[in-house]
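Of the protein chains in this complex, one is absent; all others appear in place.
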Amino acid sequence: MIIVMKKGAGKEALAEVKKRIRELGYKAHVIHGESRDVIGAIGDERGKAILQSLESMPHVEAVVPILRPYKLASREIKPEPSVFELAPGVSIGGKELLVMAGPCSVEGESQLLETARAVKAAGAKILRGGAFKPRTSPYAFQGLEEEGLKLLAAAREVTGLPIVTEVVNPRDVDLVARYADVLQVGARNVQNFPLLRLLGQQNKPVLLKRGMSTTIQEFLMSAEYILSEGNQRVVLCERGIRTFETATRNTLDLSAVPVLKEQTHLPVVIDPSHSTGHASLVPAMCYAAVAAGCDGLLVEVHNDPETASCDGPQSLTPEDFSAVMEKLRRFAAAADRSL
Amino acid sequence: MIIVMKKGAGKEALAEVKKRIRELGYKAHVIHGESRDVIGAIGDERGKAILQSLESMPHVEAVVPILRPYKLASREIKPEPSVFELAPGVSIGGKELLVMAGPCSVEGESQLLETARAVKAAGAKILRGGAFKPRTSPYAFQGLEEEGLKLLAAAREVTGLPIVTEVVNPRDVDLVARYADVLQVGARNVQNFPLLRLLGQQNKPVLLKRGMSTTIQEFLMSAEYILSEGNQRVVLCERGIRTFETATRNTLDLSAVPVLKEQTHLPVVIDPSHSTGHASLVPAMCYAAVAAGCDGLLVEVHNDPETASCDGPQSLTPEDFSAVMEKLRRFAAAADRSL
Amino acid sequence: MIIVMKKGAGKEALAEVKKRIRELGYKAHVIHGESRDVIGAIGDERGKAILQSLESMPHVEAVVPILRPYKLASREIKPEPSVFELAPGVSIGGKELLVMAGPCSVEGESQLLETARAVKAAGAKILRGGAFKPRTSPYAFQGLEEEGLKLLAAAREVTGLPIVTEVVNPRDVDLVARYADVLQVGARNVQNFPLLRLLGQQNKPVLLKRGMSTTIQEFLMSAEYILSEGNQRVVLCERGIRTFETATRNTLDLSAVPVLKEQTHLPVVIDPSHSTGHASLVPAMCYAAVAAGCDGLLVEVHNDPETASCDGPQSLTPEDFSAVMEKLRRFAAAADRSL
Partner (left out) sequence: MIIVMKKGAGKEALAEVKKRIRELGYKAHVIHGESRDVIGAIGDERGKAILQSLESMPHVEAVVPILRPYKLASREIKPEPSVFELAPGVSIGGKELLVMAGPCSVEGESQLLETARAVKAAGAKILRGGAFKPRTSPYAFQGLEEEGLKLLAAAREVTGLPIVTEVVNPRDVDLVARYADVLQVGARNVQNFPLLRLLGQQNKPVLLKRGMSTTIQEFLMSAEYILSEGNQRVVLCERGIRTFETATRNTLDLSAVPVLKEQTHLPVVIDPSHSTGHASLVPAMCYAAVAAGCDGLLVEVHNDPETASCDGPQSLTPEDFSAVMEKLRRFAAAADRSL
């Protein structure tokens, strides 16, 4: 932390701030500048948030953090990328790209099975599908809940595809974990800390979606909640952020891929469906995501988008998905990845 | 819903879309335009989200909603403003403005009591204080939990001030409801739908904070979750939205006050502390909020901001708060409100 | 500037950075931290942007500015607020609030005169009206240009109201200055630096609008362009910033008022019309702006909004404006201002 004094703050004011810094357990190091003094507070970074309260002192202009507050998620702690299994034989973070695909929500047996078979045939390695659906409107379809989980398990039985599905309520973590291979945290729950803590105590990998107005630093702090409880298998998923632009549902922040790759060892996947909101934009963003260096994709595919009870406009048909996967192999190769 | 056809879409395409609209339970009414056709879908508004899937049809350009999807929160259902008690003798939504004040988090007995007495003396009618604290970092102070609730109850005992405190986990709703008079939903949980549903089943009023990237329409849909479960006592709280501006912690969206007043009958309060993030900006925003027509304020006050374990820089001292209340009476009078 | 070294950067790397800092004319002061070193660069703040290039050095993690880069606009240079005349007898920045009102664009003689008389009767002190209109679409009405300026001058003749009008093209500065009392820079031109420089050489006050995505710091840097050319009469106008919210045309950033009041001595006015985009929201934002501490308002009034060639939906009728002014006096009094 750098504490910036106000212009004209005298010696006494400086002494008082230094005293407070020491009381909070840090060393104070003053730089006398031309127009004002600044103080560096030296000590363990993780607790430094407490220094922010110094801004209430009358002669303090600002308290400026200079380091990142996460630790376990950081490349500084673990320089090499994390590679781990999401299910037996299905890894993420290594040379092979991982594509997860399936419908936004589980609507019924034939819908799910038909879609699951199609995405498997096209090369997807994990089946996605929502059983608990957080919807903006209380009047919209809310998911089949446990019935949906059973259908997902049945589809896994038939196709062999491991399943990833969202958990919304801390109460349901055990229930969902009984069925799912990978537990998904949706964008709206990226700062649902009780949920994150519980998932940190699970023995299942977690797919953590970035919130629509979460900074990359906050996103990594949310991952840190899970990691700090002991669960080291966290996959980060960028799914678009909220901006002023309305041509897309959200604005896919693809630069987040190289930023995250610099800052964290955790694998990064991209959701081109929720971010763009339009099926016609999904293929380009799949290719771009792989070129940007992501470790995998999470793509919405529906056997009949026109009748989908949720997010039809952004779902690929099985045919489109198959064509995307075909072309994606070329970009994967260009990126020295396999698919 | 207005379904916009692509330019050059022929008769057959139009017929197909009309057929789908009818299958979904709506009437289709075509307007033949100069460069393309549009179709109005007529029927119950609340289920119309399902029509969005028509965008997947090949000749459909866009599906444009023209009405607001909430109902119980709407002025159209209940034209006069809602006025209700938050605790015996403490109402909101009427002529009298309601000020809630207190520390960001409950830190200990003397801190809370001292602050509570001060805010009461200055004219606050409800004591605020966090026992469960959702913090961005897992390493930051997370609140005293039930111990904090007990301290709040003790402060109520001493001062007579009803208390508002946040509930973060659906699991804790009953626990918090045993102590609190008003249950607060924080900005991060504005779309925590299981939590909202549970609060809709409580017999306690709810203070619902807008999320930092929640549109006003989404905010009202979140209120609708609570209302639709039966709990009609929802207070809306604007607390700043996330924008590119960094001079303030968030950007206080004060225009939301007249917008909400037009669209909903629910009372609206403003949190000038979290929105600005700096104590020096809080007084001006208190006055502006009352002038804009809000029904109350939620203000952070700490007996010693320099030692606060959370959000010190945005907390007023008791002296400052008292001065703000004094001046606020003049703005309340100008707005034909009492305080 | 604070230069943050990467973790593990050795002595040599540090020495190299220190050498570069000295070469650029600054003194280097090192703080050895627990996990990394930081260097304070000491010297004249205004040229420090050049230090940003140090981020290209291999062992530098980040370069963090800690001071504000503007000078003439700063309270540190001139602690007391600037009060100056916009026209003979019409001051801004003092105890008396200044209301500027009139149509978005000058459309014709009777429209302008009728509106001018009405706003004068209601208490406005300056007439606003656009002759050069920057419009998003090349097919929209672009203003009457010099003909519009002549109509404005004629309206001044009749009513005695000084006029403020926008200049869009550096080429037109002299032309507009021949007619106008106050030269307005629109939001789209807040970083049109050649225009700002020319206006800095004029002997007429400038009303500078914040851009829709201009930070407060950038806004003050734009003012600095004008000030540094010699023209000290700059009025800052907040008119809404672009955010994700669509219920209003822009999001009025009223917290900018106390922020600007802390940072600069220049007067601050609010445009409640462009920011909200809806006439029904304008009155509440007028009252709030005055309560927040602004020095004046810029309000769109049109004698017949339903036929306005531009921005009708956000224009007040003369009757509504008159009612707003009436009520505004009460808020002005509460804020210890006159109107």
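A few remarks follow.
Labels for the chains are A, B and C, by order of writing; each one numbers its residues from 1.
Basically, contacts are C-beta pairs under 8 Å (C-beta built on N, C-alpha and C of every residue); 3 or more make two chains touch, one makes a residue touch a chain.
Source: prediction; values computed, not measured.
Every shown chain that the unseen chain touches in the whole complex is listed here: A, B, C.
Between the chain not shown and the residues A:T248, A:T307 or A:S322, the one that touches is A:T248. Between the chain not shown and the residues C:G8, C:G108 or C:P194, the one that touches is C:P194. In the full complex, the hidden chain is touched by chain B at residues 2, 4, 7, 29, 31-36, 38, 40, 42-45, 62, 64, 66-67, 76, 242-244, 246. In the full complex, chain A makes contact with the omitted chain through residues 213, 215-217, 241, 243-248, 251-259, 261-262, 275-276, 280-281, 283-285, 287-293, 327, 330-331, 333-335. Residues of chain C in contact with the chain left out of this view: 20, 46-47, 49-50, 52-57, 63, 69-70, 134-141, 168-171, 188-189, 191-194, 197, 211-213, 218, 221, 224-225, 228, 242, 278-279, 305-309, 312-313, 315.
Keep in mind that, in the parts below, only the chains that are shown with their structure count from here on.
The touch graph of the protein chains shown is complete.
Put simply, the chain nearest the middle, going by average C-alpha positions, is B.
Chain B maps onto chain C through a rotation of 180°, based on Cα atoms and reported in steps of 5. In the contact between chain A and chain B, the residue numbers used by both copies make up over half of all numbers at that interface. For the pair chain B and chain C, the distance between mean C-alpha positions equals 30 Å. Taking the mean of the C-alpha atoms as each chain's centre, chain A and chain B sit 26 Å apart. Each of residues 242 in chain A touches at least two other chains.
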